[in-house]
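A protein chain is absent from this complex, but the other protein chains hold their places.
For reference, chains read A and B in written order, and residue numbers begin at 1 within each chain.
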Amino acid sequence: MNVVYVPVIGLEIHVQLSTATKIFCSCSTDYIGAEPNSNVCPVCLGLPGTLPVLNKKAVELGVKGGLALSCQIRSHTVFHRKNYFYPDLPKAYQISQYDLPLAEGGQIFITGDDGKQKKIRITRLHLEEDAGKLVHSASDGRLEGAAFSCVDYNRGGVPLAEIVSEPDMASPREARDYVARIRQIVRYIGISDGDMENGSLRVDANISIQKTDGETGEILYWGERSEIKNMNSMRAVERALEYEIRRQEAVLRQGGTLDRETRHWNDSDGITASMRSKEAANDYRYFPDPDLPPIEVTGSMLQEIQFSLPEMPWAREERFTVQYGLSREDAVFLAESAALADFFEGCVGGGASPLRASNWVRTEVLRVMNEQGLPVGEFPVAPSSLGELVAMVDRGKLSTTVAREVFGLMAGGKTLADSLTAAGASSGGLSEEAVAQMAQKVLQANPDVVDEILSGRDTKGKKTKFLLGLVMKESRGQAAADAAARILEKLLNDRR
Amino acid sequence: MTISEKDVRHVADLARLHVEDEEIGPLVRHFEAILGHFSALSRAGEEGRLVLDRVDPFLFAERETPPLRDDIPVRSAVGKDVLASAPLRKDTFFVVPRILEEE
Partner (left out) sequence: MEINSLTAAEIAGGIAEKKFSASEVFSSCMEAVHRGEPDISALITVAEETGQAAAREIDRRIAGGEKPGPLAGVPIVMKDNMCIRGLPATCGSRMLHGWIPPYDAAVAELLSGAGAVFAGKANMDEFAMGGSTEFSAFGPTSNPWDLERVPGGSSGGSAAAVAAGYVPVSLGSDTGGSIRQPASFCGLYGLKPTYGLVSRWGLVAFASSLDQIGPFARTVEDLALLLSVIARPDPRDGTSSRRERPDYTACVKNPSLKGKKVAVVKEFGAMSASVSPEVREALEKTLSLCREEGAEIVEVSLPVSLEFGLPCYYILAPAEASSNLARFDGVRYGLSSKEDSLLELYLRTRGKGFGSEVKRRILTGTYVLSSGYYDAYYLTAQKVRSLMKEEFRRAFGSCDLIALPTSPTPAFKKGELVNDPIQMYLADVFTLPVNLAELPALSLNAGFTSGKKPLPLGVQLIASRWGEPELLNAAAVLERRLGIAGTAPCTKNGKGGRS
């Protein structure tokens, strides 16, 4: 019998919500770099006698997240206490949500291993408070072997949205794609900056292996799942899952069984290790938090938030292919971030043809962004201005080479008009060559004046001015005066 | 509902409460007595004197929807006071001893 091992992967992603204050108190969420325990108050420290009051913005962002994930939003949602002891939890319970979460039953689409769109179901999105941070005394900073640990509650109470997926992913690659998509979404809708490096997006994975009959697909044995923690980058997620699949498969191949456990990813050693009593047998004794009556999400709040949702990345990708005729690949690239997509559309709005605008944004704009280390939102050239420039290329008024030169000047801070002039391309659409032709014509028609100038008798420059006036007249005012002057001078000098 | 020493120790564990050996016996007896009182509820249910099938649990009945807080940061007045009561400190950190149990 042909045995096939099928991984079954589900992910739990925590995102820090972009509120100004913590979820249950008015402390700032801007804690990074703050002196330890300076960004705290009696509430988030859980001092005796204190009570939580829910942050309105956290609810709004949570609802926004739920809607973006196509979830059903609960009209009355309840907070529960999740009771356990750990030093980063000042009340010895985390205020979280249990069986009546804010949002349920959604989905997103990723690119499956077969290259096709694959639906990943979202079980739920709920709100909860973040815990404090621990710094361990061991020289490698790890928990193992640390004789003591230091606790900083600055982060405690920051609002989190926990997004739980069904175990619909079948490979580390799909898992990584899912994380990328969730990250993209939370950034798109502005509920979180979704940064794994600074901890505003965290991933835990649940993975199990099914031993199946290769022909019939019948499941012969389904191992218990492992929960994998401590994966701090998307690459780590992929690597950790790859390792875990190998490990679990190896156990099953040897006829062993797999029990439910929690494992810790060790990035430097490239392995997962079982976590000991810290997580063992946790009975969270969930019960509804009596200090927080249920939150009502009204129809009008829901509507308002629904309207505030921007076009979602997949919708934008689709529209870019249909409306602008872009290739799927280019559409995905441009729709990667809302800001980049907005920039592209701003260009098109400025008059550029979509295909050329797409090229320009993907090449020139990105190049400058990387060179200058700028996010697209701070790009020195307004998209409409770039659009105007590209439109000129579309109309044949400018060569691409010249246009690139002009763009370079614009990126340095010049306006479109000045850049065109400085690059020798007069505003209004006259190219250098055209102006030079006109200037030649004028010179040829006025040999006496040219003689006078060339023999040095035009001390006050009046003759030069006269010729310039003729060039301007000839160009019907379409030449830029300083460009024309410069060209004229050059031509005169050529004759010396 | 009988309760054993093992049950009591397990609950004490969950509650991180050290219980001396000599406290176990009295605690088991206390639990037995109080669970006996609690069983009045299920007995009444069985006898039909308490019909709970379609009763909604009390949770928050009649509570006003709480006011939601505006998202405006306020620096707390407590400042360094909170560290003043710390049993163990290192600079401005609270300190706890070895977290992981040795094997």
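Things to note:
Going forward, contacts are C-beta pairs under 8 Å (C-beta built on N, C-alpha and C of every residue); 3 or more make two chains touch, one makes a residue touch a chain.
Values in this document were obtained by computation on a predicted structure and should not be read as measured data.
Considering the full assembly, A:P90 is the residue among A:P36, A:G66 or A:P90 that touches the omitted chain.
On the side of chain A, touch with the chain left out of the figure occurs at residues 42, 45-54, 81, 83, 85, 87, 90-93, 151, 283, 285-287, 290-293. Residues of chain B that touch the chain left out of the display are 7-8, 11-12, 14-20, 23, 27, 30-31, 33-34, 37-38, 40-42, 44-45, 50, 52, 55-59, 61-64, 66-67, 69, 77-78, 81-82, 84-88, 94, 96-99, 101-102.
FYI, only the chains that are shown with their structure count from here on.
Once the centre of each chain is set as its mean CA position, chain A and chain B turn out to be 41 Å apart.
Considering their complex, residues 19-21, 26-28, 30, 35-38, 40-42, 45, 47, 53-59, 78, 85, 87, 134-136, 143-144, 146-153, 276-278, 283, 285, 288, 292-296 of chain A touch chain B.
Residues 14, 16, 59-60, 63-76, 78-79, 82-83, 90-101, 103 of chain B are the ones that touch chain A when the two sit in their complex.
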